[in-house]
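With one protein chain removed, the remaining protein chains of the complex are shown where they sit.
Each chain carries a letter (A, B and C) given by its place in the written order, and its residues are counted from 1.
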Amino acid sequence: MPITKVLEAQIDHVSILDEHGNFDESLGKGLIPDEDLIKLYGHMVICRLLDEVAFKLQRSGRMGTYPQNMGQEAPSLGAAYALETTDWMVTCYRENCGLFWRGLPMEKILQHWMGDERGNDIPRELHATPIAVPIGTQMLHATGLAWAAKYRGEKRVACTFFGDGATSEGDFHEAMNFAANLDIPVVFFCQNNQWAISVPGKIQCSAPTVAQRGFAYGMDCLRCDGNDIFAVVHCMNKAIASGRDNKRPTFIEAVTYRLGDHTTADDARRYRDAEEVELWKARDPITRIKAFMKSRKIWDDSKQAELEEHADEAVSAAVKRAEGIEAPNKEDFFNWMYAELPEQLVVQRDTMRTSSIGQDPSQIESPQASQQS
Amino acid sequence: MPITKVLEAQIDHVSILDEHGNFDESLGKGLIPDEDLIKLYGHMVICRLLDEVAFKLQRSGRMGTYPQNMGQEAPSLGAAYALETTDWMVTCYRENCGLFWRGLPMEKILQHWMGDERGNDIPRELHATPIAVPIGTQMLHATGLAWAAKYRGEKRVACTFFGDGATSEGDFHEAMNFAANLDIPVVFFCQNNQWAISVPGKIQCSAPTVAQRGFAYGMDCLRCDGNDIFAVVHCMNKAIASGRDNKRPTFIEAVTYRLGDHTTADDARRYRDAEEVELWKARDPITRIKAFMKSRKIWDDSKQAELEEHADEAVSAAVKRAEGIEAPNKEDFFNWMYAELPEQLVVQRDTMRTSSIGQDPSQIESPQASQQS
Amino acid sequence: MANLTLVQAINLALVQEMEKDDRVLILGEDVGLNGGVFRVTDGLFKRFGGDRIVDTPLAESGIIGTSIGLAMAGLRPVPEIQFEGFLGPAYDQICSHAARMRTRTRGAFTVPLTIRVPVGGGIHAPELHSDSPEAIYAHQPGLKVVMPASPYDAKGLLISAIRDPDPVIFFEPKRIYRAFREEVPEDEYTVPIGKARVVCEGDDLTIVSWGASVVQCMQAIERSSASIELIDMRTIYPFDIDAVEESVSKTGRCVIVHEAPRTCGFGAEIATQIMERCFLQLEAPVQRVAGFDTIMPYYKLENDYLPDADRIELAIQEIGAY
Partner (left out) sequence: MANLTLVQAINLALVQEMEKDDRVLILGEDVGLNGGVFRVTDGLFKRFGGDRIVDTPLAESGIIGTSIGLAMAGLRPVPEIQFEGFLGPAYDQICSHAARMRTRTRGAFTVPLTIRVPVGGGIHAPELHSDSPEAIYAHQPGLKVVMPASPYDAKGLLISAIRDPDPVIFFEPKRIYRAFREEVPEDEYTVPIGKARVVCEGDDLTIVSWGASVVQCMQAIERSSASIELIDMRTIYPFDIDAVEESVSKTGRCVIVHEAPRTCGFGAEIATQIMERCFLQLEAPVQRVAGFDTIMPYYKLENDYLPDADRIELAIQEIGAY
């Protein structure tokens, strides 16, 4: 037998509630109780509004560059819903919806993009790490966090989020490989929104699916409609169980779409067709739940009106809180450098100088005089 | 249809001439003409001898650290045999046999491990890059070299070699991903010798095969008995054709074994069983060809004796040439830094000093006097 | 002659070198249709096509590693790294390979590569978008490191870099990408790598700087009544210490201004060499007005971090009073 088959593999795509309202009872029934679905829906509506408001804050000069999350609410929310709060969420920057579900105050995210490190000072009990700016790097931290849990005999898993572009970075590969070979319970959650700024998905991964990236590590690979929160929860449940029980990592590709520009510094019209965007607007993760709930008679227009009012209030309040935070102190960027500040840094902080004479006025004859000159 | 199969993949293992002498005519016939087989065999014998002699040179203090190639002659040789000399060979450090086949003088490799950069001064027409010491990095260069060929409309491919350990590095992933997505004709040739120094293959890749690493990129993945030169040539022919005609990369896993220590600085008995080594000695790539040729009546003991004598001479001559090279000039490590040497480097070279006073003796009253003091 | 911003001057240099030499190609993230996140490669994709202006996967080590291969094959790749904060993943390919290839192969292989990278703070960007790592690469033998401070120099230095037979890191101070315009000749010209520029002459004090900080230095000089000579290094490696020596020998006092953290910054090298060369002429210790030895803060505090005209002015006064 000169040629022997030694391995077979396949990728399945999961869809439970599609954009036409089709709902698969076999997988979907009981997956998300009605009262939870209502909450999840309400949460998405609030997050979408915050996202729109954040965009306006940037445009009016009240916030720096901001990456909109619009259209990608379901993936991180479905994941956060499936996880325990003791599980780690190791995020990128398009997981606001999941982070807020976890309990992160909305003003934290605003504060971050307002250029204030205190936005990253996330309460420890949330088990969430701050927004990671360098693409592809945070998955390794998730692997380390989950490894620590395993080391301590805890049942905790870590779920880490990243885009399709991030799967091109070497660190992605190393994180997947460490987790697979050392049996570390990580859920690698790829939000394949099909663009990395202006670069289309095929340049990041020309294989038919991103999910098959996981084959390289002998990892379980799941793929789903990321705009279908049921499908996301279904996949997450599988991945979490495998992580908790068998310390095995799983790779999930959630196919979704970035409805907005990459960030407020971007203009997506330069590189992608309006038609494509329209196509995906029809696949919005929020509207399909609303239609579904209406068809199940658990939602109506008056509830919707109430929700929208509540959303307005919640978002305004968050913005107010974010803008009400007192300005950071310039000593802060020194004070947090080390547990104990080295002497030279103390001097730099106290003098706000790096010049030796300025730091040691005894070196000049009459510093006061010269400063007044 | 909530769950849809979207991808299927499989890995085949190729074996043509196995260690028991089984030869698959369907794939093997005509693959390597007899006269070539005789040459390839003779070449392997010489390379094996050189490897043994190099080991002794190190032990007797005539050479620095050296990584033995013993047991891994077939993979790089089969590849070099299948390639055109205009194709790039981008190697690691266990491809001596292939490089010598390509035409690299044996003393170049010795010179390298004798601590002399001139061992890397490889004649341009060989289209071979020097030994790469930092693991996993050279595959990106292969991708660039092949890309340049494509850019210029040449039919050249690049074949890059690396170990199982190297597939854990991020750069490996990036090289594979660039080649797959930008359609660059690279053959990624993994010599899976099952160890990376003391670390067993399962820590590098716990998937059933290393070959499936290529799935991640939608790349063609081939796997073969690396100690079977027929199987190697078979896979290489496929990969080269796909690269030349379709500019598609291929990933090849050649399963082989490192019979020696990792390098002369290593002692493999610390971490692996003698039985395992014995098992693989029985799978030696050289002995099986000899047996095969004998069974085909194209080889006999007198030819063997002749060959061994020739090998002795060839290897002694190479060692003599390597040791006869005049010592390098210390100016060399300055002179090759830039096409044009910056002024400060000229001064450093000419004074062999970095101290300012030493470089500018006018700064001291009487340098001569002080040097005599 | 046209009145151009620094971005336009670089774009012009790229266009002209690509027209002239088909070994030149551009690769990187979003450099194609999008024209780069700072629009430096704007219009090039349309003009030269997808074979010569290539959007790559999102992987900096991959961009530089494949560029090394392209260069080894004799092409002249000009990769763009989106922000200096993302040079990190490519550090190993730059320092372990690009910088070493010529000498480790004794000239058999060379790497004529120009890595374009926006650098520095002051544009209210997110974290890792405002750093100044020039000293890191100046410490690595085998590289050249360039940082223009004006549109004219940017065009001339970039052309020199692309034609240079060795690897060059070309840092583009993003704060002055569009901050001002300057007359830039249409015709090709080069500004030599390794030569500083005397921005203005003076007798009392020398200020040495590079990149966007040159603008702050000019502001401080305008405010000062002293006679100040300003030197824009333009090249970090190899650097024009002769120009610095000549000036400080005359003035006896020197302030060095840079954005990077003070400790082990390029300012330390210049200060040390001034001491070595002008020891007897120095009237005061060379002063460094630099970034603090902290992480560049998020943008609410970045102006407290960056050396500005006020801090430079103070140093001028203090060194004068020494």
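Throughout what follows, a contact is a pair of C-beta atoms (placed from the backbone, for glycine too) under 8 Å apart; a residue touches a chain by one contact, two chains touch by 3 or more.
Treat the numbers as computed from the prediction; the structure is a model and nothing was measured.
The shown chains contacted by the absent chain are A, B, C, with contact judged over the whole complex. Note that of A:15, A:137, A:168 or A:212, the residue touching the chain absent from this view is A:137. Shown as candidates are C:33, C:198, C:226 or C:268; the residue that touches the absent chain is C:268. Annotation: of C:58, C:72 or C:138, C:138 touches the absent chain (contact as defined above). Annotation for chain B: contacts to the undisplayed chain at residues 64-65, 112-117, 133-136, 165-166, 168-171, 196-199, 203-204, 265-266, 270-271, 327-328, 330, 332-334, 337, 344-345, 348-349, 352-358, 361, 363-367, 369-371, 373. Looking at chain A, the residues touching the absent chain are 117-118, 120-124, 129-130, 134, 137, 139-149, 151, 158, 170-171, 174-175, 177-178, 181-182, 332-333, 336-339, 342-345, 356. Looking at chain C, the residues touching the absent chain are 61, 85, 88-89, 91-92, 95-96, 99-100, 103-104, 127-128, 135-136, 138-142, 237, 260-261, 263-269, 271-272, 275-276, 279, 282, 284-288, 292-295, 298.
The criterion applied here is as follows: only the chains that are shown with their structure count from here on.
The distance from the centre of chain B to the centre of chain C, each centre being the mean of the chain's C-alpha atoms, comes to 38 Å. With centres defined as mean CA coordinates, chain B is found 42 Å away from chain A.
Distance from the chain A centre to the chain C centre is 34 Å, each centre being the mean of its Cα atoms.
Across the assembly, chain B contributes residues 170-171, 174, 177, 181-182 that each touch 2 or more other chains. Counting only residues that touch two or more partner chains, chain C has 56-57, 59, 61-62, 89.
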